[in-house]
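Supplied in structure tokens, the structure appears directly below.
What you see is the complex with one protein chain gone and the rest in place.
Chain naming follows the written order as A, B and C, and within any one chain the residues start at number 1.
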Amino acid sequence: MTLDATWTRAWIDRTADVVAAEHTALSELDRQIGDGDHGENLSRGFTAVRARLADLPADATPGAALKLVATTLISTVGGASGPLLGTAYLKGSAALGDATELDAEALVAFLTAARDGVVLRGKAEVGDKTMIDAWTPAVDAAAAAAADGASPEAVLRAAADAASAGAAATEPLVARKGRASYLGERAVGHRDPGAQSSSLIIAAAADAADGTNKES
Amino acid sequence: MTLDATWTRAWIDRTADVVAAEHTALSELDRQIGDGDHGENLSRGFTAVRARLADLPADATPGAALKLVATTLISTVGGASGPLLGTAYLKGSAALGDATELDAEALVAFLTAARDGVVLRGKAEVGDKTMIDAWTPAVDAAAAAAADGASPEAVLRAAADAASAGAAATEPLVARKGRASYLGERAVGHRDPGAQSSSLIIAAAADAADGTNKES
Amino acid sequence: MKKLINDPSAVVDESVAGFGAAHADLVVVSHDPTFVRRAAAPVPGKVAVVSGGGSGHEPLHAGFVGFGMLSAAVPGPVFTSPTPDPIVAATQAVDAGAGVLYVVKNYTGDVLNFETAADLCEAEGITVRSVLVDDDVAVKDSLYTAGRRGVAGTVVVEKTAGAAAERGDTLDAVAEVARRTNAATRSMGVALAAGTVPHAGEPSFTLADDEVEIGIGIHGEPGRERIPLERVDAIVDRLLAAVTDDLGLVSGERVLLFVNGMGGTPLVELYIAYRRAAEALEARGIEVSRSLVGSYVTSLEMQGMSITLTRLDDELTELWDAPVETVALRRGR
Partner (left out) sequence: MKKLINDPSAVVDESVAGFGAAHADLVVVSHDPTFVRRAAAPVPGKVAVVSGGGSGHEPLHAGFVGFGMLSAAVPGPVFTSPTPDPIVAATQAVDAGAGVLYVVKNYTGDVLNFETAADLCEAEGITVRSVLVDDDVAVKDSLYTAGRRGVAGTVVVEKTAGAAAERGDTLDAVAEVARRTNAATRSMGVALAAGTVPHAGEPSFTLADDEVEIGIGIHGEPGRERIPLERVDAIVDRLLAAVTDDLGLVSGERVLLFVNGMGGTPLVELYIAYRRAAEALEARGIEVSRSLVGSYVTSLEMQGMSITLTRLDDELTELWDAPVETVALRRGR
């Protein structure tokens, strides 16, 4: 079983929906340990993504659609999350090449390249209390599931669950990157907003896969 | 019966006391319809008066003591009330000449000259919601009492009662001079701070006369 | 009350001392009595321009002491006119024999204290003229009131009068420039939140979360009316209507547009207001030929702004453009 361009668009759509829905909650997380704009930043970005996606040819590949997400985020979000998430989508989409159907391995390649892109730009490690704390567990879980022969849907679900646990696990941490690093011990007890939004994005991928397959 | 330099000093002392005691209340009145500094202004002035009075020769006449009040207020109070009250004391002290004993007529002359001094500088009329609404009834009541042959103490008490009533009567008025005039109808219902402080000053004169005579 | 101060009663002295220390290249501060004068004063042969008033409106007036503007400034206690003594001392310090112009905001206290100072100086042989600034259209001007207040327009009067003095005008001519500038200038303000006078300890007035005060003064005096908070464009339109009506501006005229912050309002908001005001004026055929945006005549940390217009002719434009070298306004030097 594979996922196609329809899934890709559904994923992007769901992501835009969830970012809009969680806008205030994300900014509130950022207000606790950052500057309170993370929800605003992402919703500016995904509003632009949705508008530009409408102009994309119907036969665009998953890679082309995700590259459009990348360039749109880079050119509209700003802040730390704009270049970081933008790079994630950019590197991830490059890993997909011209494929029209994505199997479990392709999804693992996407997630890995995306995570590596964030590390390349932001130089964060697991435990630094950043979005990497969602991406890296997601990559590991996806890879493990794929190695076990799981379906694409199951790979994404494993990734989503791991990302969500990873985001939650940022709460007790002291931050070593981004604005929260200025706070030292005072960041303890708060969830990292970027880890939270990344886990929502990965969850949207899994939800879209479930939805797409139920419809088909 | 007459009032002398001892009474004059007692009056000035009592005035300084009552200004200190009513400091906050006067500023609060001014906050309602002005800029909230009237108590601060007068207490700055009378604190200086008290300090300078200590240096005045023991044999200074009432006129000399009150002239010192005048110049001290002019040089320390600022605002509207500084020059106005300063002029009141200046013109009033001039009316006393070198007299060492003040009879009822001298007190009326003092009050009249003081009031005229305020009008000369400030051009306010009765009913403009200013300190004149305390001074003019005081002058009129003092003159009437003196014409009836009242004692100096009784003249001052009559002046004090009229000033107090005059200050209270400013409450329903719209102001036509000073900062409160900017407010139009919104000044209605508030007592004029300068009328209130002038009535306290005149009451202190009467209280000092009672006190002086009780002691003597 | 939360302020970066030590003792409320030392606010003005300490602040003026800091001002003098920070700007010793431009000004000299005298203490006891307190006034601020140009480092290079008196200027031989030139008329001196002196202003002053209660403190709490910084940078007015001390921030405008220097070449091409004020010769001296006399700060009183917060929101309270200075007494005559420091005004006299400042006058003596800057008079070069050509006479001294007092620029006085129209408040009873300022008027009386500067009047007394002028009398004392005249008695000593210094020629003094006074010009009142009364640009605030929020206040009804009538024979039966203290008249309009002087607010942000004071900066414009101090600038043109100072430039006239600098070019060597006589005392009467400098006074005439000041009067003409005042006559060509109107202002109106709005507050979102009052400031707190240090010795009072609580805000001068309180507004609900959805209220603004229109026609506010610069001493925490209440304004003309309270209205629900509106978009700034609507607020600007209100203020501008009052100002342009009072000035009787017609299409084809030129103005200086001055958007003034009250102390606690950030520049980002003032420029939003400026944008609307400039657009609205141009839509009416009025040319905005000069601009000033910033917190120049403040009311402690009050949140709000005022809009000032000065009708410009060639001479006032030239005087506005003339070089000036003060702490708060500097160009051409």
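Operating definition for what follows: a residue touches a chain if its C-beta (ideal position, glycine included) is under 8 Å from a C-beta of that chain, and two chains touch if they have at least 3 such contacts.
Since this is a predicted model, take the numbers as computed values, not measurements.
Chemist: Counting the whole assembly, list the visible chains that the omitted chain makes contact with.
Modeler: Its contacts among the visible chains are A, C.
Chemist: Would you mind spotting which of C:V177, C:A194, C:I235 or C:L249 touches the chain that isn't drawn?
Modeler: Final answer for the missing-chain contact: C:I235.
Chemist: Pick from C:F35, C:F64 or C:Y274: which residue touches the chain that isn't shown?
Modeler: Missing-chain contact among the listed residues: C:Y274.
Chemist: Looking beyond the chains shown, say which of C:H31, C:K140, C:R284 or C:R331 touches the absent one.
Modeler: C:R331
Chemist: Mind listing the chain A residues that contact the chain we can't see here?
Modeler: 27, 31, 33-37, 40-41, 44, 74-84, 121-122, 175-179, 181-184, 186
Chemist: When the complex is taken as a whole, what residues of chain C touch the one chain not shown?
Modeler: 2-7, 11-12, 14-19, 21-23, 55-56, 58-59, 63, 78, 190, 192-193, 195, 209-210, 212, 229, 231-233, 235, 257, 259, 263-276, 278, 288, 291, 293, 295, 298, 300-301, 303-305, 325, 330-333
Note that only the chains that are shown with their structure count from here on.
Chemist: Make each chain a node and each touching pair an edge, then name the shape: line, ring, star, complete, other.
Modeler: Here the contact pattern is something else, fitting no line, ring, star or complete shape.
Chemist: Go ahead and note the Å separation of the Cα centroids belonging to chain A and chain C.
Modeler: Computed value for the inter-centroid distance: 55 Å.
Chemist: Where the centres are mean C-alpha positions, what is the separation of chain A from chain B, in Å?
Modeler: For chain A versus chain B, the centre distance works out to 77 Å.
Chemist: Just curious, how far off is chain C from chain B if you go by their C-alpha centres, in Å?
Modeler: Averaging C-alpha atoms per chain gives centres 33 Å apart.
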